[in-house]
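The complex is shown incomplete by one protein chain, all other protein chains being positioned as in the whole.
Moving on to chain A:
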């Protein structure tokens, strides 16, 4: 948005499209790559081999091995599946739930709106990770529960956006025309409201992927997400924490993996935001 102000609009649009193409490709590589992660890793990520435990980085083991002699590169690659897929599932889940609640509130108004919005107020009153910690603790950890915990606290943001957008659309002229011409409620919502409110929701969701990935990793780090020996970046870092003084690469490898994936999704999110920014239209 900022860099662009001085560029000509058309040139700017092309530049953004190019940027989008690059980051979308990178994100796609991550997603597809993590799907086939088991086949991509050079060693069995769960096979212990104590004779090569705590090996330093070498050609055979670029990230070294952990204290059970498991190849870190393979574990980082396999860990991508848990981290990336649970994050995407989480973000898609809260986006869909939040949007549905938001549209219902905005469309319906009246009592239902008040009740649902008060409920979302309560969730918004908790500091996010604190609530997720408690929910995950209550449900006893595990990736699935960590996803539910973060989802429980994160949907209201989307409900808020969807509601205000729906309200704005409801008042618009074309909406009245559609109502007058006898559109059914279902059609009004699906054909007219939904396509018009997806922009801001999509941007929020894209920008949330990175944050959610870090928060999920944080929960796993505390032992509330994936449990060892399952390879997940957050729990791998906490698992190898005491090797930090002597074998820092073992701890840093999954950290760098989180960092790079979050960065790719953040860059993609920023680009989508700029692309959908009306100031860059024309």
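To be clear about the criterion, a residue touches a chain if its C-beta (ideal position, glycine included) is under 8 Å from a C-beta of that chain, and two chains touch if they have at least 3 such contacts; residues count from 1.
Note that in this section contacts and distances are computed from a predicted model.
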Name check vs UniProt for the chain missing from the figure, options "Nickel import system permease protein NikB", "Cytochrome d ubiquinol oxidase subunit II", "4Fe-4S dicluster domain-containing protein" or "Phosphoribosylformylglycinamidine synthase subunit PurS", returns "Nickel import system permease protein NikB"
Residue, one of A:97, A:139, A:178 or A:275, that touches the chain absent here: A:139
Which one, A:91, A:197 or A:217, makes contact with the chain that was left out? A:217
What residue numbers in chain A mark contact with the hidden partner chain? 2-3, 6, 118-119, 121-122, 125-139, 210, 214, 217-218, 221-224, 234, 237-238, 241, 244-245, 248, 251-252, 255, 258-260, 262-263, 266
